[in-house]
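I'd like to ask some things about the structure below.
Note that one protein chain is taken out, while the other chains of the complex remain in position.
Per-chain residue numbering starts at 1, and chain names A and B are given in the order in which the chains are listed.
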Amino acid sequence: MYKTVLEMRNIWKSFSGNVVLRDVNFTVRLGEVHGILGENGAGKSTLMKILMGIYSKDSGTLLLDGEEVDIQSPKQALELGISMIHQELNPVLDLSIAENVFLGKEITKYGLVQYKEMQRQALEIIERVGLSVPTKQTMRGLSIAQMQQVEIAKALSWNAKVMIMDEPTASLTEREIDALFHIIRQMTEKGISVIYITHKIEELFRICNRVTVLRNGEYIATEEISETNRDHLISLMVGREIGEIYPKEDVDIGEVVLEVENLSVDNVLSDVSFYARKGEILGVAGLVGAGRSELMETIFGLRTPSSGQIRIHGEPISITSPRTALKNKMAFVTEDRKVTGLNLIAPLRENITLVTVRQFVENLRINKKKETDASNLYIDRLGIKTDSCESQVKDLSGGNQQKVVIAKWLLADPDIIIMDEPTRGIDVGAKRDIYLLMGELVKQGKTIILISSEMPEVLGMSDRLMVLSGGKVMGVLDRNKFEQQKIMDMQFGAVYH
Amino acid sequence: MMSMNEMGQNQARKGRSNLQALVMLFVLIGMFIVLSLLSPMFSRVGNVINIFKQTAINGILATGMACAILVGGFDMSVGSTVGLSGIIAALMATGGQEGLFLPVVCSVLAGLLVGVINGVAVAYMKVPAFVVTLGTQSIVRGLAYILSGGRPIFGVSESYEKIAGGLLFGKIPYLVIYYIVIALLMGFILQCTVYGRRMYAVGGNAEAARVSGINVEFIQMSAFAICGLMGGIAGMLSTSRTVSAAPLTGEGYELDAIASCVIGGFSMDGGAGKWYGMIIGALILSVMSNGLDILGVASYYQRILKGAIIIIIVLIDVRSKRKRT
Partner (left out) sequence: MKSKAKWLLTLLLIISIISMSVACAPSQPASTDTGGEKPVDTGAPDDGKEPVVYFCISHMTNAWAITASESMEAEAKKQGANLTVLEAGQDINAQVSQVEMAVTNGADAIIIEPVSAEGAIAAIKKAEQDGVRVIVYNQNIADPSQATTFVGVSNADMGYMEMKAAIDAIDGKGNVVLLLGPMGSEGQIGRSAGYDKALKEYPDVNVVFQEDAQWTTEEALKLVENWISTGTEINAVVSQNDNMALGAIKAFEDAGIEGVPVYGVDAVDDALKAIKKGRLTGTVDQATAEQSRLAIEVAIKLSKGEAVEKEYLAEPTLIDINNIDNYLTE
């Protein structure tokens, strides 16, 4: 019936005693798109890295076209017809397209590189993936989507049988995604199998034939996509029913705390108005480039507005820097904790008290005992897993790092907490902890503004949802009017009244 | 993906940032023991005081340099600042001028001014520290030549000579006392005050510090200002110690100061380093130089040794960093 191209049987892998893959089985059929679904930490990348020869498995069997193979290096994987398109593309920007396609296997004659021949052959290959640009051109001038096409072309040049794509749509526009899916379908028609890693469940339904779910390093299930649905996949992935994933508390919503009126920032935001109330979680949705983070940065004094007004408790205020935002009892859990949230090389204690260290000063001196006590209190309260508050933050897992950022702000006792992608890249358990904490905070009468690209998250947690597109407010929906399709439309610019 | 794995390694990684300073402390003690065995004169009180005397100027520069390095920069101009402030002090303390206030205050302020200029250019105008301080290095050295007319200045007043040369309890030169006081004061600032904490925060991640409401530019600027101030103090003391000043004085001192910090565990990326590290680093350099002088090792070999030690230490640092990722 179906011809199996690749089979991974009973794969085990552990790193210094921690088992990260536990008896995983996985098969890929000829010409199928096979999705792999799993939370961060589920073992997806480790499995793929074993396939690519980057890691070696502890035990298990790998069959390619029915024959057992032992892949020791990425080069060997490539020669066997297994290629990988990484999420982070790393082309050599200043080399030409042709040179990138043939990187590592340049066409030579008498030891001299045959540029003309390489350009000719490269052109043939990139045309197969729908790219028509001169192959003499350097990579630097290409868009991300085009670079990805070159990467795919490169994989094709190795005569790939199995192509692994790791989050290929992460930085593509909708039109580019359509084009990519077109290329994928063309390849599968020619008998190439694609392993498609994503955590966007919607994409699985658009492109995949089957999907395998991993959780905590274990194989959970493989489903025919036509015989499953979204909620089922989510529950397989997180191991709980969907209602349990977003523990939404019922809280009495009070008076308006934050009002933003006609806020504009040149080229980024135009005429944004909204309000947020006490005890409320206001969700903010929108695509990349919709201006969500920019809006929050402006409210927090990191950007200068060209016009507009911000009122807190009815009082007009002028926020010119994060310091004034802090004085007005605001907090900002930023989008990228490593870039704008944490001092990774400092201990937890210094990160947790980064904003509030003045509280612990006695006669010019920081009272380290009090500081440590306060840090430990929040480590306990947020369930941060660490040996001590003196450990360096960089040694923590993503979820624990995120909790440190939140602890830092909670110590300042803010009224308004802006959370920009607070659960990005963290494991299921930590996500749940953060959702529970959000519930606790609004119960205490705080206001939370939640920005998230994960639709289920904003739908699950928000009381109201504001949708932005192109720097404008497309509409604000109440919880009882949440409809995923409507929100998607609004994200693409449909105005909702 | 690797979270479990990462957590498993936490134990081993813990506290590695302090490790280097401690390792260097053992290196220092080891050097001291070996040199004492090689030459019985080495560990005599008189020589130990000598070592501290010879550490003081570089040590004071290293305390300032540590600040600049902590906030993620470094200062190539301190050596020239030593020259300039030394000349200013000498001009005001020679030819029968007995007053101390003027030479001390003017030379120290000159250093501070150079530091502020560096700091403003780096922090507010966003010019890379290397470029700014290379520029001021040349400008300040030029000023030192102009002020001195290119000549060394001798004949500093006796009272001025006493600033560094005077003895506490008839034994310990004031110069050593100043160094100890400055190093401890800087230790207190870095370790115990909000200001010190902010230097670490800014050097560790300036953007995170900014979002957390810290005035990043001011912290950066002031760190360079402190570095300049230390250059001024070092120049002022150098003139007293040698009872003379030359426009060339201090040439290359910035490199010794940077080396002291790097040996003492300060990361050139900023945000990491312990206050005692800069003292240990400075002591290692001068113990090495003093010990090898006593053993009669030619200075050319000393240069090679110094360079090799710096590279080895940075290598250890880089390797331990690589293991972490």
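Assume contacts are C-beta pairs under 8 Å (C-beta built on N, C-alpha and C of every residue); 3 or more make two chains touch, one makes a residue touch a chain.
Not measured: the values here are computed from a predicted model.
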item	value
Displayed chains contacted by the hidden chain, counting the whole assembly	B
Those residues of chain B which, in the complete complex, touch the missing chain	39, 41-42, 44, 46-47, 50, 53-54, 121, 125-127, 131-132, 135, 138-139, 142, 145, 149-152, 154-155, 165, 173, 238, 241-244, 246-249, 289-290, 293-294, 296, 298-300
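Note that only the chains that are shown with their structure count from here on.
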item	value
Approximate Å spacing (C-alpha centroids) for the pair chain A, chain B	44
Residues of chain A touching chain B in the complex	15-20, 40-46, 300, 302, 321-323, 325-326, 332, 334, 339-346, 350, 354-355, 357-358, 361, 364-366, 368, 385-388, 390-392, 394-399, 408, 427
Chain A contact footprint on chain B (complex, rising order)	1-11, 13-17, 188, 192-194, 197, 200-201, 204-205, 207-215, 267, 271-272, 324
